[in-house]
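Below you'll find the structure I mean.
The other protein chains are all here in position, but one chain of the complex has been omitted.
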Amino acid sequence: MIFSYYPGCTLKTKAKELDAYARRSAEALGITLSELPEWQCCGGVYTTAEDEIATKLSSVRALMEAKKEGHALVTLCSACHNVIKQTQYALNTDDDMAFKVGNYMQCDARAEADTKVIHYLELLRDIVGFDELKKNVKNPLTGKKIAAYYGCLLLRPSSAMQFDNPENPKIMEDFIRAIGATPVIYPMRNECCGGYITAEDPAMAKKNSTAVWESAKDFDADYIITACPLCRYNLIKSESPLPVIYFTELLAEALDVK
Amino acid sequence: MPISEFKPKIVAFCCNWCSYAGADLAGTNRLNYPADVKIIRVPCSCRVNPIFILRAFQRGADGVILCGCHPGDCHYTTGNYYTRRRMTLLFSMLDYLGIEKERTRVEWVSAAEGAKFAAVMQDFVKTVTELGENKRLEDRRCKKP
Amino acid sequence: MLTNREKEQILISSGVDVRKCMRCGKCTGTCPAYDEMEYHPHEFVYMVEKGEIEKLMNSSSIYKCLTCFACVERCPRGVEPAKIIEAVRLAVIRKQGNNHIKAEDIPCMAEDDDTPGQLVVSAFRKYKK
Partner (left out) sequence: MQKIGVFVCHCGTNIAGTVDVKAVAEALSHEPGVVFAADYPYMCSESGQNLIKDAIREHGLTGVVICSCSPRMHETTFRKAAASAGLNSYMVEIANIREQCSWIHKDMKTATEKAVILGRAAIAKVALNTPLTASETPVTKRALVIGGGIAGIQTALDIADAGFEVDIVEKEPTIGGKMAQIDKTFPTLDCAACILTPKMVDCAQNEKIHIYAYSEVESVKGFVGNFTVGIKKKARYVDETKCTGCGLCTEKCPMKKTPNLFNLGLDTRSAIYIPFAQAVPKVATIDADYCNMLKNGRCGVCSKVCTAGAIDYHQQDEHIEEKYGAIVVATGFNPIKLDNFDEYAYAQSPDVVTSLELERLMNAAGPNGGTLLRPSDKTHPHTIVFVQCVGSRDTSGCGKPYCSKICCMYTAKHAMLIRDKYPDTEVYVFYIDVRTPGKNFDEFYRRAVEEYGVHYIKGMVGKVMPQKNGKLLVRASDLLAGEQLKIEADMVVLAAAIEPDKTARSLATMLTASMDTNDFFTEAHPKLRPVESPTAGIFLSGVCQGPKDIPETVAQASAAAAKVIGLLVKDKLKSNPCIAHANETLCNGCSSCERVCPYGAITYVDKEFRMPDRTTKIRRVASVNAAVCQGCGACTVACPSGAMDLSGFSNQQIMAEVDAICR
């Protein structure tokens, strides 16, 4: 099966491993990720203002590009996924936005950007299926206690993201089970790491991130996994005693393609 | 005909439960409104068939006003909602025919709103008087020489 | 002098109906930036409704919102306080010379080898026009 793939800027630089493991694992699972021939940075964060149009256009272009390719669009970085999903949601629900974006792009933006967007985790859940994934695991991570860290970007706002239950998600836990490990459920898993605030107020980001890993540590996790380079960065910067790794690394390990 | 002499013919349909009682209250309180208004009692504003209004215009009425209970207060629960939808359609059709929008009106008057009833009628008569005689839909065969 | 125009601009820009707020404070109850904020999410909503925009614009609170959408997700009235905060911040940084972060501030972070590109672009987008 072929999917269009939007890696995003960070996956090309500081989070190469997130990308590399994802590609190798997808191959092992019989999925072809075909990187969009041209893509621009999503902007890192969605501007919620309804009178901000230009900042949303790179996502619209990615959506239109994928529509031309004719495949659903797979994203991996939480931030890219969030920005693209929210942009698409705004296009679909806000007529004014659709009109203005259409003027910029000189096309019927709503119709030409209606590509289905799925996150790599959703690909594993809905296309591959966790049962099928389990069958493909060659190197089950039995006995590992893993804390899934969702952060905010994958889950919220749930109206746009439609990813999982925003207050009690289970997709990453199911993933952890599928690769043979034990999920650790802790209350801070869907709270914010501090995100971009680290550029403005590093102490505040550190406080937020510390609360996350402390909660995971309380519940005896061995690792924290995440899908977001910024979450990982913040958690490591806040001196998390638990290793913080991308979920694709564990996936690759379990599939024995690391 | 000079405007000062012109006496419009106004037909007012009033629902039995709210607006007719409101009109009675206007009377009880001796609140004056022009004698050009003649009231026809109907059980509910939703009893008023658009044909009645067309008929009135055809027979030379200069204005038709329809009064019912306030939305949510209808004696028959939903009657005035039907009225509201039907009249929206009828009025846009009348507008298309060239009957001025101001010649028709829907008002919600409760049984306690005698003052409102009188005020509404005064205002409506004034509006219609300013518009002058209705000629567009009048059936001249019905007209007395 | 405060004008209604500023309030209107914020309402248009955010697309939020502040009148829907029933003052329960649930947004503020879980705001992860609470301690760092002078004005909190519910106050943003209330003060915008009252038209007290200037106080908000002069407060550092507008740079502390993490846009984590916890308040948006949990609001029982669908008010979306995060969008109001963003709209107030935009009203400030859109004015000339009001960029909160300057490009020259960023290289100092680049010394840190691990800084993801995502952080740099996000910070630019949030704090700079």
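Every chain is named by a letter (A, B and C) in the order it is written, and numbering of its residues begins at 1.
Heads up, the rule we're going with is that a residue touches a chain if its C-beta (ideal position, glycine included) is under 8 Å from a C-beta of that chain, and two chains touch if they have at least 3 such contacts.
Predicted model, so just to flag it, every value in this text is computed and none were measured.
K.L.:
Looking at the whole complex, which visible chains does the left-out chain touch?
P.N.:
Hidden chain, whole complex, touched shown chains: A, B, C.
K.L.:
Which listed residue, B:A61, B:V106 or B:V128, touches the chain dropped from view?
P.N.:
Only one listed residue reaches the unshown chain, and that is B:A61.
K.L.:
Pick out the residues on subunit B that sit against the missing chain.
P.N.:
9, 11, 20-21, 23-24, 26-28, 30-33, 35, 38-44, 46-52, 55-56, 59-61, 72-73, 75-79, 82, 86, 118, 142, 144
K.L.:
Which parts of subunit C face the unshown chain closely enough to count as touching?
P.N.:
Where subunit C meets the chain not shown: residues 20, 22-31, 34-35, 40, 42, 70, 74-78.
K.L.:
Residues of subunit A in contact with the chain that isn't shown?
P.N.:
Residues of subunit A in contact with the hidden chain: 165-168, 185, 187-188, 215, 218-220.
Note that in this section only the chains that are shown with their structure count from here on.
K.L.:
Is the way these chains touch best called a line, a ring, a star, complete, or other?
P.N.:
Graph shape here is other: it fits none of the named patterns.
K.L.:
Compute per-chain Cα centres, compare each with the mean of all protein Cα atoms, and return the closest chain.
P.N.:
When every chain is reduced to its C-alpha mean, the one closest to the whole-protein mean is C.
K.L.:
From the C-alpha centres, identify the chain that is farthest from subunit A.
P.N.:
Ranked by distance of C-alpha centres from subunit A, the top chain is B.
K.L.:
CA centre of subunit A versus CA centre of subunit C: separation in Å?
P.N.:
Distance between chain centres: 24 Å.
K.L.:
On a C-alpha centroid basis, what's the spacing between subunit B and subunit C, in Å?
P.N.:
It comes to 53 Å between the two C-alpha centres.
K.L.:
What is the distance, in whole Å, between the centres of subunit A and subunit B, each centre taken as the mean of its C-alpha atoms?
P.N.:
About 63 Å separates the centre of subunit A from that of subunit B.
K.L.:
Please list all residues of subunit B that touch 2 or more other chains.
P.N.:
Counting only residues that touch two or more other chains, subunit B contributes none.
K.L.:
Using the touch definition from the top, list the residues of subunit C that touch subunit A in their complex.
P.N.:
Residue list for subunit C touching subunit A: 12-15, 32-33, 35-36, 63-64, 66-70, 72-73, 80, 82-83, 86-87, 90, 100-101, 106, 109, 114-127.
K.L.:
State the interface residues of subunit A toward subunit C in the complex, per the touch definition above.
P.N.:
8-10, 13-15, 41, 43-52, 55, 77, 79, 94, 152, 155-158, 166-167, 191-192, 194-201, 204, 207-208, 229-230, 233, 236-237
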